[in-house]
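Only one protein chain is missing from this complex, and each of the others stays in its spot.
Chain IDs A and B follow the sequence of writing; residue 1 opens each chain.
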Amino acid sequence: MVNLTIDGKQVTVSKTATIYDAAKEVGINIPVLCYAKKLLPYGACRFCLVQVEQMKGRLIPACTTPVSEGMVVTTTSEEIQKVRKTVMEFLLVNHVLDCPVCDKGGECDLQDLAYEFGSISNRFEGVKFDLPTDEINPLIERNMNRCVLCGRCVRVCDEVVGYGSYSFINRGFETKIATAYDRGLNCEFCGQCVSLCPVGAILPRPFKFKARPWQIKEVDSVCGYCGNGCTVTLGVLDNKIETIRFNDEIGVNDGNLCIRGRFGYAYVNHQKRLTKPLVRKEGQLVEVEWDEALQVAAEGLSNAQNGQGVGILSGARLTNEEFFLLKNLAKTIGTDHLDHSGGECYKGVSEGLNETLGVKASTGTFPQLESCDVILAIRSDFWETHPVVGMVVNQAIRRNDAQLVVVADKRGKLTKLPRARTLLTKAGYELSILNAMSKVLLDEGLAQVDGLQNLDAFKAALSEYTPENVAQQTGVDADLLKDSARKLAGAKKSAILLAYGLPYTAQSKELAAAAANLALLAGIPGRAGSGLYLCGEKANSQGAIDLGVLPAGNGLGAQQMLTAAGEGKLDALYVIAEDPISSYPDRQMVEQAMDKVGFSVVQDLFLSATAEKADVVFPAASFAEKEGTFTNAERRIQRVRQGIKSPGEAKTDGAIISALANKLGNTLSFTGEAAIFAEIGKDVPAYAEFNYHEIGSQGVVWGGETLAPTRRNLVSVSAEQPASADYHLVTGSALYHSGTVSVHASGPLAVMPEAYVELGREDAAALGVNDGDLLKVAGNGVEIQLKAKVDNRLPKGLLFAPYHFGNAGLNKLYRGEAVVAVSVSK
Amino acid sequence: MSELLPQNQLDEFKAKANCADHPQELIVDLLRAIQTECGWVPDHGIDLVADVLGVLPVEVEEVATFYDKIYRYPVGKRVIHVCDSVCCWANGSEDVLDHLQKTLGINLGQTSADGLFTLLPTCCLGACGEAPAMMIGLTTYGPLTPERIDQVLAEIREEAGG
Partner (left out) sequence: MNDYPQVLFKNRLPGETVTLRSYEKTGGYQGLRKALKMSPNEICELVKDSGLRGRGGAGFPTGIKWSFFPSKAPGEKYLVCNGDEMEPGTYKDRQLLRADPHQLIEGMVIASYALQATAGYIFLRYAYEECAQNVERAIAEAKAAGYLGENILGSGFALSLHVHRSAGRYILGEETALLNGLEGKRPNPRAKPPFPAQRGLFGKPTNVNNVETLANVSHIINHGPVWFQELALTIEGSGTKLFGLSGHLNRTTCFELPLGIPLREVVETYGGGIRQGRAFKACLPGGASTPYLTAEHLDLPMDFNPLEEVGSRIGTAGVTVFDETTCMVAVTRNLVQFFARESCGFCTPCRDGLPMVSWLLDKIEHGLGNHDDLCLLAKQVQNITGRSFCALAEGAMGPVESLLRLFEQELKDHIQKGQCPFL
């Protein structure tokens, strides 16, 4: 720690702090323009100049100068103010002053500083910039006439996002910020540059001329899409979310967002939102009053006693409190058939991790990733499923020289990061590579084997997984594989990342177990700073596991429920916050289940394909319309806050579930989410230590920063041989979408409007296919047509199609296998 | 790609980049090589550099547009850089420029109708003892008089014509 004096106040700060940080510590605000908390010090704008007694003769930039013992700092004086005012005048010489029509007006740093310094007149004259506005994309508008060249957009895109859309071009007075060849912005549209621009140079187009900043009510909540759990600030005007804002002061994940969080909010305001309950009458779904719908549903569910009773399928976007109520409802109904997210994909956590480590969650937290030396990411799609964790990985690489190793069947953004090493495998063989890496550690004596159970059997089971064998099988270089294993074992702090979700169903448990075995041998679980991360696809995937939204006892899992329903053995299905027909593997099976089941209730935001087949449809509330908690993929429990009222008569899932339980005779009632949260603690001990009202802006992490394993058991798992064919199809997440909800959001749709099948240039050339051509893809006896997207991400023989677009019917082909053998033609 | 760089040079750069710890350090060399071949650096030249060195096109662009001896726009066969820094200015660089503009019929920043000359300013060439000076290609000429300028231009025209 270092002691210094700032404006007469004594400050003690860490020796890595800058003068700016130290001043902030004691409540002294030094004006800045180019400084941003999450970016490296820059020092370009020169607003933050201060006097330091020990460095007389010049003014010192507070934002780049580290503190030193005994420093005496003055942050304002006549001289300093003069210099700052001059900087302001310099900036305003060429800056267009179109504040009246600039959306930034009211929260513009330049405007605020000009006001502070009283810069009314300018003693200088110059030509105002007259550059064309960049409006080539639908989401982000760039007006470089308003730019102050602080470089925050350039830096965040590089340092944090790792995309590198922007750079400075030209020089001196002609310096400007440009995109590649100055052709306009075409990027992944995370909007981090929008969030960081201190002036009106980069603005969100959907929000243009919608409201003045001071008219907007800000509500901090949690993004409703993926398990990353980023803080979003809802910008609300007249009960409508007009924009999503950024908060690096209080937010989780440094206020970083991806396109989904930043621009994917519009589904909440969508005109097609369900606003009234529907009941099927004479074959048609018709709008009815709540009481009638509840009555019909309650009767339908209580009458479902002939066969195997009622099955409940939930999505992972309910709050923890709603999950609790749902479990309660299952008890009231008297069914053990309760499951979520298709029932298979999460088994890596509920079974894989449980059998190896005795825990059912990631063992580390996301901020710890940034200081890892070696990071092993399984599947390059990790960036697509959890973009903001991807940003942390990027920061670990750029700021701390971390080595990234990616085991994947295709290239992606992760594989393009600096010094990233890609073990590009034939599709479906990730598990073999992990096994081979485990074998390398054991054979070379690098493994930490103390206290590991089942070591001998595990060693024996690995005999076939020599690096050479696996290399031959997968196409990965054996030496690279060995060296990667050594690096992982040799690291001071290391991490293994694996995402799961509906499109990643095959061998979910086995793959996670293989990752956990490797993690155990590399000494990762339980070691501070290191972690094995299994990250769920949805906002509350972890909460669903924690609360046990799982089949109880002999209860049926999702797949079994659907099979039973299809065979006419299940009496009723209650589907919540999920559209299985669109998103579950094996569409025919789901359709048949919905057709054959005696009675079905669907509860969702939209009249989904599944809802269309239901007997009763309840209109549900979005994440922006409810209170409660989500638990993200690093075990962080965060408060979800209501920003707007639901449209029409839509109700929260919790309210609907409670009302239904009442109808079914359950008299239990809770006054508010806090009471339910307290109740959760009785069932889930890890939650018991927290009080709902004390969950702050950073949330609370159950199990601590490093979750200690309760067992260290090696579980032998072997790879299934994927089917062999000329072409293999894999599915997964695309960066721009999440599940099937984002296809109702105009932002992501503007960038990725429809389904496609991606193929490499080599295959495209062989097939004579160009970008945008319609391709026939046939497999599992079904043929579908998809638009071709040609690029150089995929190796020969591999096709990729994202699973978000239900109408494309991808899940007619995909039945949960790792790869689908397909034939392709034009 | 062949019109950007002869194959052997391209191979050489690729080989160098492959074994270099920091391939990016070759950016300026590669840009200069492309310029020597093409006269300037077109957009696909930026792409080529990015590709060979494994960096993003914007990372090449921000470097390429920084230097004044890298041309990101088409120029004449020979670029005349007239020094306008203090020593040359004090010795009549404005007259040199006037003479060049009149003789070539172009203003600063323009290219002569025959496509042979582009006229650009430059800061000090380190030929202060021979002021006023100009640089054409990698050759510096000074001290300049109208006669000397005419002579240099004539030599270059002859070289280009022959």
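In this section, a contact is a pair of C-beta atoms (placed from the backbone, for glycine too) under 8 Å apart; a residue touches a chain by one contact, two chains touch by 3 or more.
What you see is a predicted model, and the numbers here were worked out from it, not measured in a lab.
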Next on the checklist: Of the residues B:Asp29, B:Asp98, B:Asp114 or B:Glu155, I need the one that contacts the missing chain.
Outcome noted: B:Asp29
Next on the checklist: Touching the hidden chain in the complete assembly: which of B:Leu5, B:Leu48 or B:Ala131 does that?
Outcome noted: B:Ala131
Checklist entry - Which one, A:Gln111, A:Ser167 or A:Ser582, makes contact with the chain that was left out? => result A:Ser167
Item to check | Absent chain, residues of chain A that touch it | outcome: 41-46, 49, 57-59, 61, 64, 66, 82-83, 86-87, 90-91, 93-94, 123-126, 148-149, 167-168, 170-175
Checklist outcome for this item: Touch rule applied to chain B and the missing chain gives residues 21-22, 24-29, 31-32, 53, 59, 62-63, 66-70, 84-87, 89-91, 122-131, 135, 138, 140
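By definition in this document, only the chains that are shown with their structure count from here on.
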Item to check | Residue numbers on chain A that touch chain B, as the complex places them | outcome: 164-171, 178-181
Checklist outcome for this item: So, in the complex, the side of chain B touching chain A is made of residues 43, 46, 56-59, 61-62, 65-66
